[in-house]
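Okay, handing you the structure first.
As you look at this complex, bear in mind that one protein chain is not there, while each of the others sits in place.
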Amino acid sequence: MTYLIQQLLNALQLGSIYALIALGYTMVYGVLIMINFAHGDLFMVGAFFCFLAATYLKLSFVPTLLTSMAGVALLGVLIERLAYKPLRQAPRVSVVITALGVGIFLENFTNALCPYPQGIPPLLPSANWSVGGVSVSALQVLILALSASLMLMLDFMVNRTKVGMAMRAISWDKTIVPLMGVPVDTVISLTFAIGAGLGGAAGVMYGLAYPVIDSNMGIMVGWKAFIAAVVGGIGNIRGAMLGGLILGAVEILVVAIPGVPSTYRDFIVFSLLLVLLIFRPYGILGRPRSVKI
Amino acid sequence: MKRILLALLGLGAVALAAACGNPGGSTIRIGVIAELTGDMPAVGASCRQAAEMAAAQINVAGGLALGGAKKKIELFIEDNAGKPDQSASAAQKLITQQDVLALVGPNASRYAIPAAEIAERARVVLVTPWATSPKATLDARTGAPKRYVFRACFIDPFQGRVVAKFAQDNLKAKKAAVLYDVASDYNKGIAEYFKQTFEQGGDRVVAFETYTTSDKDFTAQLTKIKSAAPDVIFLPNYYSEVPLQIQQAHRLGIGAPFLGSDSWGSADLIALCGKECEGYYFSTHYDADATATPIARDFIDAYKTRYGKTPDDVAALTYDSFGLLFKAIQAAGRPERQAVRDALAAVPKYEGVTGTMLFHGTGDPVKSAVIEQIKGGKFVWFATVNP
Partner (left out) sequence: MARRWILPALLALSFILSLAIPRLGWLNDYNQLILVYIGINIILTVSLNLVNGYMGEFSVGHAGLMAVGAYVSALLSVRVVAPGLGPWLFPLIVTAGGLAAALIGMVIALPSFKTRGDYLAIVTLAFNMIVKSVIENIDAVGGPRGFMGMDKLTTLPTVFCWTVVAVWVIRNFVYSKYGRGVLAIREDEIAGELMSVSTRKVKFLAFGLSSFFAGVAGALFAHVLLFINPGSFGLVKSTEVLIMVYLGGIGSLAGSILGATIYTVLLEKLRWMGAWRMVLMPLMLVLLMLFRPRGIMGLRELRWLVPRRDLKLPAPPAPRSAEEVARGAAQS
């Protein structure tokens, strides 16, 4: 029993990080109907900003978190302005290819600047508590608390504020909304900033949980988070959170089953995606979109 | 239309008229494949530094004495970027474009094995300094020993035995757990040899968990290991993964000691691991401080003077690889691939920095192993195990 609870805790930790990244994908898709394939690499950049802030600027935890989030948010807006905005009227294919290109560019740029795996200095006290045989670490508690609060804040913002209303409006109809006095470009940039910022926060937390970082870490994590977003229903914020937790659970529990080698992990996760796309392509909480011919 | 045609033709011309790379006969060209970027750059850096030092020492004396004349050594260093297929293409490139006489490296078994295969096909000598998996010197198709591939280190059937015996005799362990990378030849191989030896005589391996290269989260596997309650946990993994594994294990409340193999030997392990690795043991090829032979002392002093740090096992083994190669080239008398191979195969014994190497007809030397302990943030000699 304690074994199961321990594994569930592990799943919760991993799932929260996936959920934060998935939120970035889902927000951008919701507003622009575009999959920002570079998002996983923004997450990786967040981890590197954390490394730089902690090692060279010697900041403590909270300033590191805030600077990394701000840095990645800025980078996200920059990418949007330079690479995605000019292609808003272009065929979808161009945008997706560009997104892939930007992602690979970020990976290799970081790799060229910093080819060695780096260690992040411990910014949090490494306290461990044992609750009835289950080991809980301070880090786990922090990750869960931080992710939950960020998600609650986002949910509030999207559903209860004017800016959030503008975001939801743009996702319904991009051409009419400017006529209603909504500054579309600003809102889109804001969406990117928030999405990227969340990805950056995820990067910091991942960097603290798994302190050896390298430039390729964004690829698989990015894809898994993307699958999480799709599973939950891409474009739907609560769906992204749900999807992240489900994916974390699947990843951990697959390995937790005795006798299943770890190499089955990827296979099961991607098969899950495929099956879902065939039978329920709009995800668990998503709604089908109708296209006018 | 015409422009495009011209462009196509121009491109064809460029492709064809590329660098001719005519090998000058005045130098001895040796290729080095190292892990300069990727997941173990510390290994590649050591290898490169030792290679450059070995070549520089010969060149400063005028060159290698060969058939009356002295020829300088020219090194061609290629990065395999931590990818096995890049190792294979780097080997092909060095053999065809640079027309090297012999190859040294790669170091990690999973990169050395493909490069060794290419070298064997092309009939070019390859000496790997650090790859301990027996697969590097065995033909992939027939399982027979390769004729052109040699190494400067011991092999894992021996090392796995050494570690298992240490666990049983020194750590008094009756139950062991292993966490290893199933996607990598070295880790998987030595994990299996460890298990084999450990289980002879009644002891049990209670958990034999796997992960895949570049995984960062091991909590699921470690939770399983924790519930099996082992006396010792064997982690035959590379220096950038072990710190994560140990940290996560401590966070889960695992108190059993950890045991490592020669993949732990890089100084970066301590930099990444900090205090969490204090007190643990691992097996390796040599110890820079405890060694007494004059050859080793000379090498260590020269390396310290040139680079400002103590050479690790990769550097020492690379230096020995070059030593072996130079000896063979001189015995062959001429810089010709087949002659070098035959001369190298005929070497029965070599006294290197890392100790005595005895060759018994294959490319795998018989050597001693050293057990080190991590104490006070440094690697400290604990014991030497002879074959």
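General observations
By letter and in written order, the chains are A and B; residue numbering begins at 1 in each of them.
Simple rule for what comes next: a contact is a pair of C-beta atoms (placed from the backbone, for glycine too) under 8 Å apart; a residue touches a chain by one contact, two chains touch by 3 or more.
The structure presented is a predicted model; accordingly, all values stated were derived computationally and were not measured.
Within the full complex, the residue among B:85, B:278 or B:336 touching the omitted chain is B:85.
Only one of A:12, A:96, A:177 or A:284 touches the chain withheld from this view, namely A:96. In the full complex, chain B makes contact with the omitted chain through residues 1, 4-5, 7-8, 11-12, 14-16, 18, 20-21, 37, 79, 83-85, 88-89, 92-93, 95-97, 99, 110, 113-114, 117-118, 121, 139-141, 182-185, 188, 212-213. Counting the whole complex, the residues of chain A in touch with the unshown chain are 34-35, 83, 86-87, 89-98, 100-105, 108-109, 111-112, 115, 219, 223, 226, 230, 261, 263-264, 266-267, 270-271, 273-274, 277-278, 281, 293.
Basically, only the chains that are shown with their structure count from here on.
Listed in rising order, the residues of chain B touching chain A in the complex are 36-39, 41-42, 182-183, 209-212, 214-217, 219-221, 223-224, 226-227, 240-241, 243-244, 247, 250-253, 271-272, 274. Within the complex formed with chain B, the residues of chain A that make contact are 3, 6-7, 10, 13-14, 111, 115-117, 119, 122, 126, 128, 130, 135, 137, 139-140, 206, 209-212, 214, 216-217, 220, 251-253, 255-256, 258, 261-263, 265-266.
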